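In what follows, a single structure is set out as structure tokens and then discussed.
For chain A:
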Amino acid sequence: MKNIELDNVTLRFGDFTAVRNATLEIEAGEFFSFLGPSGCGKTTILRMISGFNDPTEGVIRIGGRDMAGIGPNDRPTSLIFQNLALFPLMSVWENIAYGLRVRGLSKKDQRRRADELLDMIALPGQGDKMVSELSGGQKQRVAIARALAVEPAVLLLDEPLSALDLKLRQHMRAELRAIQQRTGVTFIYITHDQGEALTMSDRVAVMSQGGLEQVATPAEIYANPATAFVATFVGENNPLAGHVVDVRNGHAVLDTSMGTLRARNDRNLSIGDKAMLFVRPERCHVARPDAAPENLVSTRVERLDLEGSYINLFARGTCGSRFVVHMTNNQDISHLQRNADVQIGFSADAAIALPATRMA
Partner candidate 1 sequence: MSDTTHIQPRFALGAWVMDRLPGLYMALFFVYMFMPLAFMMIAAFNTTAVPPTALPFEGFTLKWFGALFSNAPLLAAVANSLIIGLGVVVLSLTLGLSGALLITRLHARAKSVLYAFLVSPLLTPGIILGISTLVFWNSAGMPGGLFVAGLAQSTFIASYCMLMFIARLQRFDNALEEAALDLGASHQQVFRHITMPFLKPTIITAGLIAFLQSFENFNTTVFAIGTETTLTIKLAALARRTPTPEVNALAVIFIALTVVMAILWEVKRRADAAREKAIAERASDADKDMVSLQIGSVVAAGEAK
Partner candidate 2 sequence: ASGEVNVYSWDAYISEDMMQTFEAASGIKVNLSTFGTNNEVLNKLRASKGEGFDIVLPSISSLQSWYDAGAEDGNELLQPIDETRLTAGQINPSIYEKSLDLGASQRGARYGVPFNWGTEGLAFNSEELDLTWETASWNDQWKGEYAGKMAIRPRSGLTSIALMIDGTGKMLDDAYQDEAVAHEVFSKALEFGMDHKPNIKVFWKTAADLTGAFTADGCVVGQSWDGTAINMWKETDGKIRYVSPKEGALTWMDGLCIPSGAVNVDQAYELINFLTSAQGGGMHAVHSGYNSSAIGAEAALDAAAQERFKMIYGPNGEAIANLWWWKPEAGWFSKLRSEYITRWETA
């Protein structure tokens, strides 16, 4: 089992910096995800780890060994491409055994190992099918088996589920997680689907414009985003710009266009700093007239969308900024007419104050 270290890794294509000073360590056996918008450099990081691109600066180590100058065919990694890249002219078992074939194993051994792996991915006896006869999900599993056949220390997966439809995607997520837990191989997983990253990973790295924004567990990222980008990219958030007027007991008091509001101050802002307050739509509620929560915002109802199981309340603050509240479709909503005035409340612990930087 080998851990992976990226030490201040940068990669430039000509003038363009695709990855900027990335430093992180991925533990052996971890399920680690990179999450970020399209073009932020996720694939590039993966290609550097597997050896298809060389970093312009910095060092990549696998199991402590510097990988510079080592080709993809000599690294203990296996890459699963976004589109799987199964060999369409080989049968399923030949695909799985390809890595063994080029290592010179006998046909019999190849076949035996392929059959073992077919059992593992729950496709026993399907080795003689052609790849094109498989369903999308089955192909997915074959790609994984092929990558695992050469017993890599690390499995790299580049948005492997993005081509699948929703139902199948949900199913495959569970499968992937199960396989990872069964084999104990390090999984490095790329996605721009936050649901995917959050439900599957031990840890997540959120990227933006080539840089790492935050590396943490999913719960941490959702609950305590480190930057404004993370706060807005992961999940929905109501942002309120302002500046810090007071700091007390781990909380900051912000002066915003919607009034003076309190929020957690995990990033140690000081008085006078420009800051953003974020509060998630589901942590807000329509305040009873008699309620007195810590934070209250006066708004007017703009629209009420019924979307299946949820109700989304869109409201607009007095000075024009929008505010969204999510409620489950089990409440009495008769009083929430268009243009009705409502008070929206949330607790100070549900909100977080962050430095005012770029949002997603």
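The rule we apply is simple: contacts are C-beta pairs under 8 Å (C-beta built on N, C-alpha and C of every residue); 3 or more make two chains touch, one makes a residue touch a chain; residues count from 1.
Selection rule: all candidates are chains of the complex that A comes from, given by their letters.
The structure presented is a predicted model; accordingly, all values stated were derived computationally and were not measured.
Visitor: Which option touches chain A in the complex, given 1 or 2? Just the number is fine.
Guide: Selected candidate, touching chain A: 1.
Visitor: Where on chain A is candidate 1 touching in the complex?
Guide: Touch residues, chain A against candidate 1: 50-52, 71-74, 77-79, 81-83, 85, 87-89, 98-99, 101-103, 130, 132-138, 146-147, 150, 165, 167-168, 171.
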